[in-house]
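Step one of this worksheet: look at the structure below.
As you look at this complex, bear in mind that one protein chain is not there, while each of the others sits in place.
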Amino acid sequence: MSLKLGSIVGTLGGRLLGSPDLLMTGLAPLQSAHSHQISFLSQPRYRSQLPASQAGCVIVGVDMEDEVKDRLSAIITDDPYLYFARLTRLWKSEHRQTAGPRIHPSAVIDSTAVIASDAVVGPLCVIERGAQLGAGTVLKSRVSIGEDCIVGARCLLHSGVVIGADGFGFAPHQGQWEKIEQLGAVRIGDDVEIGANTCIDRGALEDTVIEDGVKLDNLIQIGHNVHVGRHTAMAGCVGVAGSARIGAHCTVGGGAVVLGHLTVADHVHISAASVVTRSILKPGQYTGMFPLDSNANWEKNAATLKQLSRLRDRIKSLESDNQNNKEN
Amino acid sequence: MSLKLGSIVGTLGGRLLGSPDLLMTGLAPLQSAHSHQISFLSQPRYRSQLPASQAGCVIVGVDMEDEVKDRLSAIITDDPYLYFARLTRLWKSEHRQTAGPRIHPSAVIDSTAVIASDAVVGPLCVIERGAQLGAGTVLKSRVSIGEDCIVGARCLLHSGVVIGADGFGFAPHQGQWEKIEQLGAVRIGDDVEIGANTCIDRGALEDTVIEDGVKLDNLIQIGHNVHVGRHTAMAGCVGVAGSARIGAHCTVGGGAVVLGHLTVADHVHISAASVVTRSILKPGQYTGMFPLDSNANWEKNAATLKQLSRLRDRIKSLESDNQNNKEN
Partner (left out) sequence: MSLKLGSIVGTLGGRLLGSPDLLMTGLAPLQSAHSHQISFLSQPRYRSQLPASQAGCVIVGVDMEDEVKDRLSAIITDDPYLYFARLTRLWKSEHRQTAGPRIHPSAVIDSTAVIASDAVVGPLCVIERGAQLGAGTVLKSRVSIGEDCIVGARCLLHSGVVIGADGFGFAPHQGQWEKIEQLGAVRIGDDVEIGANTCIDRGALEDTVIEDGVKLDNLIQIGHNVHVGRHTAMAGCVGVAGSARIGAHCTVGGGAVVLGHLTVADHVHISAASVVTRSILKPGQYTGMFPLDSNANWEKNAATLKQLSRLRDRIKSLESDNQNNKEN
């Protein structure tokens, strides 16, 4: 498994410093790369690792040309991180081994499901009645696609994903819960990636919608009727409650929760572990998370926090005392 | 797929305004329903959507009769949301297509498992030794029921559910962990619904118990020895730690965490993303969650929060200064 530098820049572009015949046997981080491995530097904070790196070739930005001119080789490009991303894809495509069967015989697929001729269905997947998979879409092992759910083209669904389980809908009646049948489905656009064991529920009446280019990490819960705008990305363990409407080009940090029936505008960034309790109508970064502290300090502060509104009243009262004193 | 209004009120009751021969082809929300669809209005905040709604029929409460009298048709009922729930069930039962096999041949079922004659076991489920499924219970695809676990009647378990994995029990010994075998099982009552990829662990010595009518959303973790009282509902991503005892008729919001060995009384409502750190003995709503803010504001407030107990001391000191001033 190896690629010549000349072949890499031939395919991906960039300006090569050094011999095109140098053979690279792998990709590695700056700190651990050895002389037959290619690495990259995209963030200034890792700049100090460059001089000591044993990497045979380093992908760097135009501003770094001076700092790599004495190295064995380097690739100069406008966006080293993007170049690196493309190199991983080139690497993988060059070194792909014989694939298994396109539709694994262990998958259970309803006869009415419509699967594009080049879609891949991994072992032990379940595709229910009327479901559809677009061209080039890949289901890894043990993915379930529920009745009438649609997955677009070039999607990648990792193991254990569940698309189209019932949304969580019940009407209270005399202290018990009466089920609301979930009559909608899930519609997923093109170029969507969905992480392991993530769940996207079917809509109650209309469809739950995931637009083109959305990227969802592992163990995410998307409730019924949710709408996620295109190119939005969510990190692991996020929960989005029913009927929330999340804009395009948003990011949601790991473990964050978005409550139901809220609207989040385009280009909103939610920090990890934050809870969105109201609609957000302006782009920007939003956070709500108790800062970590030593347990001893936390205990003191948390105890005081429960009296915070009273503390405010005491400040007010002090201010009014002082005001009276001044006036007298 | 369609139903006449006369047939709907014939089955579900309610008072019909308009022709019983009107044919409805689906259910839809007020805003998007067209003239052959039936909709409902249960919450006052959606009242303003009624006049513009194109819905062919609207289910409303008795107090709304005046506002629908000029519409093509309407159904008047005491509880429109409950009526809607029942209509979704009627709709689904009327339009159910040929079902697959009752016990899917791809399911792996131990010969000692006891499965009620009308229970349904979906594709690629695993039912281990001595497990039991009650009458009318449905397992969707890829559900695992562990050894000796019991699921009652009329339950619905969605894809990826795991019942009866080992509880998380280890004894510390010389810096390592020695496993405590989990000798209990899981007992689930009747009319329980369990969401996709949710896990309920087996008890250490006795059983983990989920009582009748409990509804659990997706990606919930229920630890060993937990007891969840009847008709309690939990939203997605909730975690309940071992040996917690949760009452009946409770609700737990999405992403909330209940710590171990705690007791939560009946009729307690935990807000989303809140952490239950102590037993709750009185009914009511409980919350603990950092309010969301712009990241810039959050940073200022979070930094101050770490000095909160010192701020309290400073207020105290100011108060005592003022007291001294007054006395002098």
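For clarity, chains are labelled A and B in written order, and residue numbers in each chain start from 1.
Keep in mind that, in the parts below, a residue touches a chain if its C-beta (ideal position, glycine included) is under 8 Å from a C-beta of that chain, and two chains touch if they have at least 3 such contacts.
Because the structure is a prediction, the values reported are computed rather than measured.
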Among listed residues B:Val62, B:Leu205 or B:Leu281, the absent chain is touched only by B:Leu205
Quick one: say which of B:Arg45, B:Lys179 or B:Lys326 touches the chain that got left out.
B:Lys179
Given B:Gly61, B:Gly100 or B:Gly288, the residue that touches the chain left out of view is B:Gly288
Among the options A:Ser111, A:Ser309 or A:Asn324, which residue touches the chain absent from this view?
A:Ser309
Tell me which of A:Trp91, A:Phe168 or A:Tyr286 is the one touching the absent chain.
A:Trp91
Note that chain B touches the absent chain at residues 106, 108, 110, 124, 126, 128-129, 142, 144, 146, 160, 162, 165-166, 168-171, 173, 175-183, 197, 199, 201, 204-206, 219, 221, 223, 237, 239, 241, 255, 257, 259, 271, 274-278, 280, 284-291, 293, 297, 300-301, 303-305, 307-308, 311, 314-315, 318, 321-322, 325
Which chain A residues would touch the chain omitted from the figure, given the whole complex?
26-29, 32, 79, 81-82, 84-86, 88-89, 91-92, 97, 100, 104, 106, 122-124, 140-142, 156, 158-160, 191, 193, 195-197, 213, 215, 217-219, 231, 233, 235-237, 249, 254-255, 272-273, 289-295, 298-299, 302-303, 305-309, 311-312, 315, 318-319, 322, 325
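Heads up, the rule we're going with is that only the chains that are shown with their structure count from here on.
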Relative orientation of copies chain A and chain B, as a Cα rotation angle in degrees, nearest 5
120
Whole-Å separation of chain centres (CA-atom averages), chain A against chain B:
25
